[in-house]
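Just below is one structure, and these are the notes that go with it.
Only a single protein chain was left out; the remaining protein chains are all shown in position.
Just so it is clear, A, B and C label the chains in written order, and each chain counts residues from 1 on its own.
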Amino acid sequence: MQIGMIGLGKMGANMARRLMKGGHTCVGFDVNASNVDTFKAEGGLGASSLKELVETLQAPRIVWCMVPAGELTESTVTALSELLDEGDIIIDGGNSFYKDDARRAKTLAAQGIHYMDVGTSGGVWGVERGYCLMIGGSKPQVELLDPIFKTLAPGKGDIDPTPGRDNFTGTAEQGYLHCGPAGSGHFVKMIHNGIEYGMMMAYAEGFDIMRNADSENLPENLRYDLDLPEIAEVWRRGSVVGSWLLDLTAIALVENPDLSNYTGYVEDSGEGRWTVQAAIEEAVPAHVLTAALYSRFRSRQQNTFSDKMISAMRKQFGGHIEKTKPS
Amino acid sequence: MQIGMIGLGKMGANMARRLMKGGHTCVGFDVNASNVDTFKAEGGLGASSLKELVETLQAPRIVWCMVPAGELTESTVTALSELLDEGDIIIDGGNSFYKDDARRAKTLAAQGIHYMDVGTSGGVWGVERGYCLMIGGSKPQVELLDPIFKTLAPGKGDIDPTPGRDNFTGTAEQGYLHCGPAGSGHFVKMIHNGIEYGMMMAYAEGFDIMRNADSENLPENLRYDLDLPEIAEVWRRGSVVGSWLLDLTAIALVENPDLSNYTGYVEDSGEGRWTVQAAIEEAVPAHVLTAALYSRFRSRQQNTFSDKMISAMRKQFGGHIEKTKPS
Amino acid sequence: MQIGMIGLGKMGANMARRLMKGGHTCVGFDVNASNVDTFKAEGGLGASSLKELVETLQAPRIVWCMVPAGELTESTVTALSELLDEGDIIIDGGNSFYKDDARRAKTLAAQGIHYMDVGTSGGVWGVERGYCLMIGGSKPQVELLDPIFKTLAPGKGDIDPTPGRDNFTGTAEQGYLHCGPAGSGHFVKMIHNGIEYGMMMAYAEGFDIMRNADSENLPENLRYDLDLPEIAEVWRRGSVVGSWLLDLTAIALVENPDLSNYTGYVEDSGEGRWTVQAAIEEAVPAHVLTAALYSRFRSRQQNTFSDKMISAMRKQFGGHIEKTKPS
Partner (left out) sequence: MQIGMIGLGKMGANMARRLMKGGHTCVGFDVNASNVDTFKAEGGLGASSLKELVETLQAPRIVWCMVPAGELTESTVTALSELLDEGDIIIDGGNSFYKDDARRAKTLAAQGIHYMDVGTSGGVWGVERGYCLMIGGSKPQVELLDPIFKTLAPGKGDIDPTPGRDNFTGTAEQGYLHCGPAGSGHFVKMIHNGIEYGMMMAYAEGFDIMRNADSENLPENLRYDLDLPEIAEVWRRGSVVGSWLLDLTAIALVENPDLSNYTGYVEDSGEGRWTVQAAIEEAVPAHVLTAALYSRFRSRQQNTFSDKMISAMRKQFGGHIEKTKPS
């Protein structure tokens, strides 16, 4: 099929590559002209503007936006809405807030433009491994785009089939899924990322406890000097905690067993926050996912006001003077 | 090699089977005689008592205890210590508390008996998939038992090698690892289970939010009726949250999408609790692993005293009367 | 001064009583006519409609809304905006979301109507004890209304002055405070309630641990059958955890030591949720306030889907069958 790709950064360019390798025709645009040049050098069709991209495509046009969520996606979708015609399709492949998707879909529907949100997981590995796609939108458009999704997705690969699915049809086993109406794709992707935060923190806490198992505060006969890269590796086979994140952890620990190349300043994107918001709106307890988010917040601060409040109270009631080194 | 297996329950019998299939000779004992009979019918050598088991083995005797952690393991090890000779080896393959291992190892060392603790992961799947082994003990004994561990472990299998490990030697890639002195095997297994609790809770919270995404409390245009079995399946390919636990979740959800065959009464074994204790002893924050543990505690109660306390305070200061149905 | 009070429920009627006792004139309206009748019987002026209330007041009119936050407050403010004149003042004394205040203030300012938000704490005790007032709005209006605030607030009372405040002026020691522009009053009240959730949960968890200190799972020589009403009482004098909430807890426990008159179904109003949202928007970790909120969510459910997910995974990997009674 023919598809326009807006945003030729790390994710967008890789997805276009995978699509072209799968036999699709891609027209690429990026605000950074050099990205377009690179893309053309790799065999893609380049466009120097949104307008040119739209004009290059045949109706019904399919335009995939792979630009940062928030203002850039909003302005891109708005600009496209003024260039596209009835029956054309806009796909937001970024990490948009699902409520924005629902709103955009409604607005564009009034113009006869179809809007789809496709949560995309796979990171820098996706170009080879394939992208797990969580799709929100209307059924006819999802069906129309099936060849695109099939190419981007990982396919069945060598992953064991789930027992009991013999009579199941559908595309989930191929690594892509129509989740529901507009917004649902990003909703599911949001939860995916929320879970990701929680899993990462579970490993992080566990490895932190292992790393401190030789602390001088422990009795001498109960101190262990553990080899973290080897432990990550051994858990990759036959253990209950095996996962792709563990595979990546094993790589990182082999590269640098004490992770001294990292400061531990951890950013968060919107999905972790939105997951907590969704939990609150539904009144569902989410202790783990929230704690994982807060740990990221905390990692970016030193000497918080909250901690100073505790010190101040301790001094007031007990005359406790702060120590400045670990006790 | 020749090995004695004490405890022919779910785990012990399967391990013995895997060992025998790997060419080792197993002498089995269980307090339940019918388990011994079954074991003999499968080609194992049976013993009707610990004494007979010990007498059947050749020195240096290797005895693997696979009985429930706590009193039963303690009494079994004590009984063995009175039957075994200098140079013999006791292996505790259960989920003992690592401080108990350190104590037992010291006590037995005075008699010349070697003690090893082997944290064993793999559950009911281990007989075919192999067991991930985390080993604590002295190097000579670990080396002596290498054929046993190699047979029990999953081996390299078809899991991709970790980039950067080309120059690494050791057994971690085979799925077993000598972690350090006595206690360290169970320490690492304890953390493994602690992480497992956290990962499970991350999935559980995420799926709970997805299940409630069609709540009547949400705006009508932002409700999603999500197909959880399909979502679990699609995440198995190419996503960041892929894991063995997710594979199992996909199986469980295919069997029963609303999990109505479960009450949600979740038990915990010791490892989750000990992980929190270790975190506290080391002064390492472990919000996620602890919250996962507490959620299990909470699952076994209804109408907690804590909740009643909150209701009582609300009534006192605000005259709030409890509702009895969801608001 | 003369003031209109809209909403003569538990809070509004009590506030009007305190104002009248303090020499102010109150015109009251409530959608429930019998509340208006009661109010008139107590010496208030009654209005049978918003229109009548507005017509009864002299310009510049001061109208205090004490109706449930959300739709009712929104519609009341909108209705008032069509009845009031330039220079009049609307005060929202409910528990509105501070972002709604900021929006309303801006909208009304275009009409020349002043909007103030007054977070009000004190509950059913306020009529006698006075109400702690957190005020958002413009300085001239706050100054104009000072006699109203002074009457509603508790005043200095017999509470010890804070050392070091000798040279401080302002009204905080009287129990009311101009916090900043519109929205800030409810922002501070929101945080107040967030803290309240956290404090309540701290007590609740502590008392729950004490109540379970005689659990059969504990060693017999370390079980304590503690007298909770007496403990609450003894902590009221000289301890670090003394507070008004503890005073109320002591009352509740004297009434019913095992709180068997409560089910433990705990509701939450918006402030706890908004506090968490504010924390997330600011990237400030709020583990305690959030956990307190989630515990309320959890109290309203039994057998959560999350718990069933954990049970399902445990069965899949370990063959663990759920028990149905406490282990």
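The working rule: contacts are C-beta pairs under 8 Å (C-beta built on N, C-alpha and C of every residue); 3 or more make two chains touch, one makes a residue touch a chain.
Because the structure is predicted, anything quoted here is derived from the model rather than measured.
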{"item": "Option from A:205, A:230 or A:282 whose C-beta touches the chain left out", "value": "A:205"}
{"item": "Of C:174, C:263 or C:303, the residue in touch with the unshown chain", "value": "C:174"}
{"item": "Listed residues C:49, C:75 or C:162, member touching the removed chain", "value": "C:162"}
{"item": "Per the touch definition above, residue among B:14, B:121, B:290 or B:311 touching the missing chain", "value": "B:290"}
{"item": "Interface with the unshown chain - residue positions in chain B", "value": "240, 268, 273, 276-277, 280, 283-287, 290-291, 293-295, 297-298, 300, 304, 306, 317"}
{"item": "On chain A, residues whose C-beta touches the chain left out of the figure", "value": "10, 123-125, 200-201, 203-205, 207-208, 211-212, 244-245, 248-249, 251-253, 258-259, 262-267, 287, 291, 295-296, 298-300, 302-320, 322-324, 326-327"}
{"item": "Touch list for chain C against the chain that is not drawn", "value": "98-99, 102, 106, 121-123, 126, 129-134, 153-160, 162-165, 168, 170-177, 179-181, 183-184, 187-188, 191-199, 201-203, 205-210, 212-213, 215, 217-218, 221-222, 224-227, 230-231, 233-247, 250-251, 254-255, 275, 278-279, 281-289, 291-292, 294-295"}
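Please note the rule applied: only the chains that are shown with their structure count from here on.
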{"item": "Maximum centroid distance from chain B, chain identifier (CA atoms)", "value": "C"}
{"item": "Between chain A and chain B, centroid-to-centroid distance (C-alpha), Å", "value": "30"}
{"item": "For chain B, residues that touch 2 or more chains besides their own", "value": "123, 201, 203, 205, 207-208, 212, 244-245, 251, 287, 291, 295"}
